[in-house]
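Only one protein chain is missing from this complex, and each of the others stays in its spot.
And now, chain A:
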Amino acid sequence: MILIVAEHSGGQLAKSTLEMVTAARESGREGPITVLVLGQGTADVATAAAGVADQVLVADLPALAQYNAELWAAATTQIAQEGEAHTVIIGGSRSGREFAPRVAVRLDAPYLEDAIGLKTSGEALQAQRYTYLARVTETVEAEAPVIVVSVKPGSFAPAQATGAAGEQYDVELDLPAPRVEVTGRSVEKSSRVALTEADVIVSGGRGVGSSENFTAYVEGLADRIGAGVGATRAVVDAGWRPYAEQVGQTGKTVQPKAYVALGVSGAVQHLSGMGKSKYIVAINKDAEAPIFKVADYGIVGDVNQIVPALIEAARK
């Protein structure tokens, strides 16, 4: 079977899980598509998963109320072994890419990390992935009785429900005691659409000028057109914006339909996080800024003048 570890938050199935189902269907690997739901209070998640999977295995336990790499790895490994999975698919989120390698080591399996494409080639499973700060697309392959894959968010279309709902089963797990104690948590909540799920992102760089300008122009435009808000590393380092909004090598990787970069110069590290966006829009007063090389639409001009005009025009 193909085992997919569901991603979910706030009691809802994440879009990334639907994308993993598509990856499984496109992989050419045989056997039922099985979604494993780990967590607490996951009834809605399991029901949503059943709409796209052949079967759903549910571990709805207090011990799984909070994600922990070792618990997730232990649970996934146990189910993969019991179900004789030949393919284990895990989300390419920060947490997914943290516990997936543990699963690979436990299963003595090769690990295809952060796949953007998946197919069978002879006996091997082939994945496409980005390397060199997303400047290179590499095709890699592995051949083994079981292979672990993580799937880059936004790389596959979300799976549509198949009609018949898959069966749901409760599973029992042997879980280790967590060894990392979480002593504090700061969740960066936003009333806006999550960055990795947004169709349109408005993002700001140092060229925006100040934290106040960022609020007025970047957030202002995002709210006007119903977009998510992103930021460059420089802006996060300057303390204007929270890290959760950072796009780039050390932040989030996004692939929206449109990425509107305001006062963003376009450093390689930033491009590696947004360069695959369908349309890129750049507004920057420096005509030489590298961002214009990857832009579909560019305006050389002052963000402080162009953006208020945009916000005003978008009202109509």
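Following the convention adopted for this analysis, a contact is a pair of C-beta atoms (placed from the backbone, for glycine too) under 8 Å apart; a residue touches a chain by one contact, two chains touch by 3 or more; residues count from 1.
We adopt the following convention: contacts and distances are computed from a predicted model.
**Q** I notice the complex is incomplete. Of the names "Electron transfer flavoprotein subunit beta", "Lipopolysaccharide kinase (Kdo/WaaP) family protein", "Acyl-CoA dehydrogenase" or "Polar amino acid transport system permease protein", which is the UniProt protein name for the chain that's not shown?
**A** Its UniProt record gives the name "Electron transfer flavoprotein subunit beta".
**Q** Determine which one of A:37, A:57, A:85 or A:100 touches the chain that has been left out.
**A** Answering carefully, the residue with contact to the hidden chain is A:100.
**Q** Using the definition of touch stated at the top, determine which of A:112, A:151, A:175 or A:231 touches the missing chain.
**A** A:112
**Q** Pick out the residues on chain A that sit against the missing chain.
**A** 9, 67, 69-70, 73, 93-95, 97-102, 104-106, 109-114, 124, 126, 129-142, 144, 179-188, 199-200, 225-226, 233, 237, 243-244, 249-250, 257-258, 267-269, 272, 275-276, 278-281, 283, 285, 292-302, 305-306, 308-310, 312-314
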